[in-house]
Structure formats: C-alpha cells, structure tokens
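With one protein chain held back, the other chains of the complex are shown just where they sit.
== chain A ==
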Amino acid sequence: MAIDETKRKVLGWSLGISALAGTLGGLGLGVKKSFDPLPSVLEAGVVSVDLSALTLNKPTTIQFRGKPIFIIKKDNMNFVNEKRDVKIGDYFYSIMIGSCTHLGCIPAWKQEKFVCACHGGQFDSSGINTFGPPPKPLVIPAFKIQNSNIVLGEVGPEYTKLVNS
C-alpha cells in the first residue's frame, strides 16, 4: 500500500517556511534596531538657541546635525521678508540652513548678503536667492519657539506657517 505523504509535505513546508520567516524577520528587526541612531545622536539632533544672546543684524552660525545654521536677528524693517522671517518679541529672525541650494557649498556673509565662493551664487539676508546658479532660496530648518529660545529639530506652528506661505 502506498503511503499518503500529503501530511508530511504540509508539515515539512510549514516548518521550513515558518523557520525561514522567523529567522529573516528576527534578523531584520535586530539589524534595524542596531543600526538606528544612538540615543546620544538623537539628543544632539535637537538644539536650543537662546535668542537674547544673538548680535543684531549679523548672522550667528550654529552647528546642527552636521550642517551650519544661520540665524539673523533683525530690527531694520528694510531687511525683513515676512514670508521668510519670524517675529519673536520685538525682533524678526531669519533662520536657514547654510548650504547653497546649488551644490551644497557654504555661503559667507559679505556686505549684508550671503555669497557662495564655489559658483558665485548670492542670497539676501532672508535667504532668497538673488544672483547666480542657485535654483531656490536657502532651506528653513524645522524649528519651534519656546519662550525666548528657538529649538532646532522640532516642528512648531511658526515653522509650518513659514513653509506653507
């Protein structure tokens, strides 16, 4: 009499497939977790800046997530662009990532504007591209206002408003 092997095959395949799925799933989760940024990295990914200490009408550079962030505290309304600048207390503030939108070089502050040494791009004090190859204004990083501080790395309603304007 021939032995019916259907059950054995079902059992064999079930074992094989569940073992494979378990191993790959476990390994996947393990690798995912191990390669996640460390707690110290995540902590350094949120930076609080005290606005009262900033110099007026000159950019202050802060290193945040490996990139320079320019913050300019302004009291001269001629240099304020309401679509790009945020009002906190008595002053307007321009906040932007100091990385040229052309090819990522870092522009330098020269005579009331940012000038990029690599390909000659220029941005005004609110980060709007005014000359040369840059295709768009400097990027505004995510920020949140907390009392008289700006917290970089968290999203606040003022940031959402600027980005959507």
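Quick notes
Going forward, contacts are C-beta pairs under 8 Å (C-beta built on N, C-alpha and C of every residue); 3 or more make two chains touch, one makes a residue touch a chain; residues count from 1.
Keep this in mind: contacts and distances are computed from a predicted model.
The chain that is not shown carries the UniProt protein name "Ubiquinol--cytochrome c reductase, cytochrome B subunit (EC)", picked from "ABC transmembrane type-1 domain-containing protein", "Potassium-transporting ATPase KdpC subunit", "Ubiquinol--cytochrome c reductase, cytochrome B subunit (EC)" or "ABC transporter ATP-binding protein". One of A:12, A:37 or A:89 touches the chain omitted from the figure, and that residue is A:37.
Contact with the chain that does not appear here is found for just one residue of A:63, A:76 or A:130, A:63.
When the omitted chain is restored, the residue from A:51, A:80 or A:118 that touches it is A:118.
Considering A:20, A:103 or A:163, the position touching the chain not shown turns out to be A:103 (whole complex). Listed by residue number, the positions of chain A touching the unshown chain are 32, 35-38, 41, 45, 63, 65-68, 103-106, 118.
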